[in-house]
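Supplied in structure tokens, the structure appears directly below.
As you look at this complex, bear in mind that one protein chain is not there, while each of the others sits in place.
When the chains are written out, they are named A, B and C in that same order, and each has its own residue count from 1.
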Amino acid sequence: MVKKVSIVGASGYTGGELLRWTLIHPEMEVCQITSERFAGQQAHKLNPNLRGFTKLEFTSVKNLSTDVDAVFLCTPHQKAAPYVSQFWEIGAKIIDLSADFRIHDKEVYAKYYGEHQNPGLLEKAVYGIPELHREEIKKAKLVACGGCLATSIILGLAPLVKNKLIRTDGIIADSKIGSSANGAAFDISTHHPERSGTVRSYKPHGHRHTAEIEQELSAISGGPVSVGMTPHAIEMVRGIMSTIHASLSGKTADVDVWKAYRSFYAGSPFVRLVKDQNTLYRYPEPKPVIGSNFADIGFELDQEKNRIIVMSTIDNLVKGSGGQAIQCFNLMFGLDEKTGLWQPGFHPM
Amino acid sequence: MVKKVSIVGASGYTGGELLRWTLIHPEMEVCQITSERFAGQQAHKLNPNLRGFTKLEFTSVKNLSTDVDAVFLCTPHQKAAPYVSQFWEIGAKIIDLSADFRIHDKEVYAKYYGEHQNPGLLEKAVYGIPELHREEIKKAKLVACGGCLATSIILGLAPLVKNKLIRTDGIIADSKIGSSANGAAFDISTHHPERSGTVRSYKPHGHRHTAEIEQELSAISGGPVSVGMTPHAIEMVRGIMSTIHASLSGKTADVDVWKAYRSFYAGSPFVRLVKDQNTLYRYPEPKPVIGSNFADIGFELDQEKNRIIVMSTIDNLVKGSGGQAIQCFNLMFGLDEKTGLWQPGFHPM
Amino acid sequence: MVKKVSIVGASGYTGGELLRWTLIHPEMEVCQITSERFAGQQAHKLNPNLRGFTKLEFTSVKNLSTDVDAVFLCTPHQKAAPYVSQFWEIGAKIIDLSADFRIHDKEVYAKYYGEHQNPGLLEKAVYGIPELHREEIKKAKLVACGGCLATSIILGLAPLVKNKLIRTDGIIADSKIGSSANGAAFDISTHHPERSGTVRSYKPHGHRHTAEIEQELSAISGGPVSVGMTPHAIEMVRGIMSTIHASLSGKTADVDVWKAYRSFYAGSPFVRLVKDQNTLYRYPEPKPVIGSNFADIGFELDQEKNRIIVMSTIDNLVKGSGGQAIQCFNLMFGLDEKTGLWQPGFHPM
Partner (left out) sequence: MVKKVSIVGASGYTGGELLRWTLIHPEMEVCQITSERFAGQQAHKLNPNLRGFTKLEFTSVKNLSTDVDAVFLCTPHQKAAPYVSQFWEIGAKIIDLSADFRIHDKEVYAKYYGEHQNPGLLEKAVYGIPELHREEIKKAKLVACGGCLATSIILGLAPLVKNKLIRTDGIIADSKIGSSANGAAFDISTHHPERSGTVRSYKPHGHRHTAEIEQELSAISGGPVSVGMTPHAIEMVRGIMSTIHASLSGKTADVDVWKAYRSFYAGSPFVRLVKDQNTLYRYPEPKPVIGSNFADIGFELDQEKNRIIVMSTIDNLVKGSGGQAIQCFNLMFGLDEKTGLWQPGFHPM
């Protein structure tokens, strides 16, 4: 039976992308989309791609109905907690795309985001990368989808950490990211003449996603994992490419790395390993995954310097948020993980 | 019952895009994709987006099977005719994406493309824009899909011509087009440092698509229609925006134009009329249609100068070729026109 | 002797570009740059390219000194008039980059910009395109630089109008323009995810520059000239490409057009005629003029449709504003027109 869902905070890019995928999902009916600022306006005014797909209007959260099977929260961080409490009470499944329930440790949360509004629920939340927590997500009432940069970096590193192939200190993740990751709010930094064509290291260290990256990888490792993360805003609307530099923990051959990835991602249809020869696309690149829920992952060993270079790429708005949320929804409701998501990207794009 | 199809000349961008859509079409099975140059290679080597969606390899056309329900021809112009003859004989339905069967008059064809290889079949072909020839396409054995620029211009003008709202002489179509329209073959003009960021009027007049534009519009008008067409290569991979400038034939109000478009495109799900207020996207733009089969059309009347400005936008590889071909396939096989194509674009993209 | 100059309203893109050129001009010393919003901040905070070239800080216009030989006004329209009066009194030469003194007829000004603040000075102002008004500019005390789109269109058409080669009704100028033309103020329409890669007909008709285009061309023609102007925001930071479509007034050969352009632009070093064969750059394109003061102009005759297509391209911030202002300054002070401006663009860019 088709599930009824609502999207809270639907006027941003995450909400808009999620709305796109819900509208073509065969097992979902979107009942409400909320926005204070755009209440009363039709969804396609902000999402011109959806013209003809929905007559939904944004509604104020004051009119939020609880008569749903699931709710997606696309609020800014520090704003999701009240809705989580509200829907938790009535037993609806909650998929939170904000950062509020990603971090299990309230001290760590406080360091990056400020004091938590509802720490009691922190331990109920499952971190929403299905490739790491598939079985828990199936049983979860509250899923906290991973951050977009974090998703690309965690997926690139998890199999290596699990198989002890790399040293867990001194890992560097040098990420490149498109402008849509900033969201729909604008300022001088996103003004086209200033943003276009730039390579801007806007947060050379201390990015908030470090918290969830180190939390998840440390859990896999069984000990502390340290990742120095340096994202760069580059000329791109959608897409993340994380280039991850790590030292090998010992003598390692290509086949060892292959085995680690293959075994970790067996049963994970949205992770594709890319390491071809005789083709232009011998490593992952963002363009072929844009518009899709895939994470493409590849690597190269630099034996001379005893290091590995991992490339991990996703569409920040799909696998990095809206698509990941749908994938979690599917698992939470016992559907095939691929339902409504099994679409290739485009080439050339 | 699922239809078996082949794609001849599948290694170009048109073929690759068509392959993408066939692979997710619920009523189609792709049996063969041909390429001489890439015979023996897997499709995803050229189409990195399709990794995981198919194990098909390119095969030489020498091994082309005729055991199919339909064939898609994605050859260069002057190369399609032999395949048309071959599949015509065996009764398979033929959807030709080349220019070879678009022009009914062999003299006109010769002027733009050289002498025709199989003029006898010209009169059997139906021009493949469903919004103009839906009923004929349903019955056709051979459909010639429209050119990408031509499709955008014809769709923008047809209702105006039909309703005699504009003068049929002196129409100007100033088009802007992405680099994928050049195809997969490269030279200095498509070398990234030279092509990136350019605004290049590569063919200020006499573009080949003029032939089909004037043919189709003249048929609708019942008299000669003259369109001066000036395309520009701009910074964009996918997408066409045709800005069409025409003189009004008499006193005309917005509502007259609306009526013309609405009535012409009633029953055409892939044409969307765009003329909003209070929104950034008040006219058509390419970005919201990229990755979709939509043609978004809008207009503005300049009463002071007694002219109309029409904006018509499509994804050149979808509505302008691969998607149009699928739409024709659906009609030819009695399916809902939207089958396998009913997808919104992306925002922001 | 080096001339002392000030720039009023220097924190926008026009002011910043002008500042760049003044700093490397051998006969100019910049004394003050004003900005209310950024008063007290160093110029290079807004203009990172100028780091190391100046220690100037923005100062409030309240502290504006009149001890200068010339003043450049980069205010928004409707804001320049008081400064014009102030500097007019003291006899400093005034170069106004706003729209306030471009239009000779106060009724026409009012139609596009609102009531004029100082109509008495309108007749004193010389329209600042040197290729049209070189001798008057040499003697002028107040020069009103042309609008960027207007400059590209007027330069493309003036020789044709003067030589009666085209019909003066029904001219269409379809322009493509970069995001810097919007200026430094931002809103959702310039937010990178929305602006990047777009082709947006943001003002299909009635653009303000129509007033000065028709004023200047009508003066050359000796009768009314009508230009329907449709600009498009495309993916580009700098640059304008105006494609101008006009009907020929009679039988015309390439050589007639060549003669018209060559004779009109004899003695105009910053206009280059581009119509090559056997080269990729056979028509004008924006990229080779970006960063320079050149206007590249080319054309093609479409004999079949009795029309001409003119391509005219400039850097909107150089020839379209800051460079044009320097060129006028040079003329006003008896310097070689090329002083401080004789720089090629870059290739590839």
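Criterion: a residue touches a chain if its C-beta (ideal position, glycine included) is under 8 Å from a C-beta of that chain, and two chains touch if they have at least 3 such contacts.
All of these numbers come straight from a predicted model, not from anything done at the bench.
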For the chain not shown, touching visible partners are A, B, C
Specify the residue from the set B:Gly197, B:Pro231, B:Gly298 or B:Gly322 that touches the hidden chain. B:Gly197
Sort through A:Asp105, A:Asp302 or A:Asp336 and give me the one touching the missing partner chain. A:Asp302
Tell me which of A:Val2, A:Ile188 or A:Ala253 is the one touching the absent chain. A:Ile188
Selected residue (touches chain absent from view) among A:His245, A:Lys259 or A:Lys338: A:His245
Considering the entire assembly, which residues of chain B contact the chain that has been omitted? 13, 178-180, 182, 184, 186-188, 190-193, 195-197, 235, 237
Touching residues on chain A - with respect to the absent chain: 170, 172, 174, 176, 188-189, 193-194, 196-201, 204-206, 226, 228, 230, 232, 234-236, 239, 241, 243, 245, 247, 280, 283, 285-287, 300, 302, 304-305, 307, 309, 311, 313, 348-349
Residues on chain C that touch the omitted chain in the whole complex? 13, 16-17, 20, 23-24, 45-53, 180, 237-238, 269, 272, 274, 276, 278-279, 281, 285, 287-292, 294, 296, 317, 342-349
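Here, only the chains that are shown with their structure count from here on.
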Do the two copies chain A and chain B share over half of their interface residue numbers, or under half; same or different? same
When centres are defined as mean Cα positions, the distance from chain A to chain C in whole Å is 46
Report the inter-chain centroid distance for chain B and chain C in whole angstrom, where each centroid is the mean of the CA atoms. 39
On chain A, where are the residues touching two or more other chains? 13, 180, 237
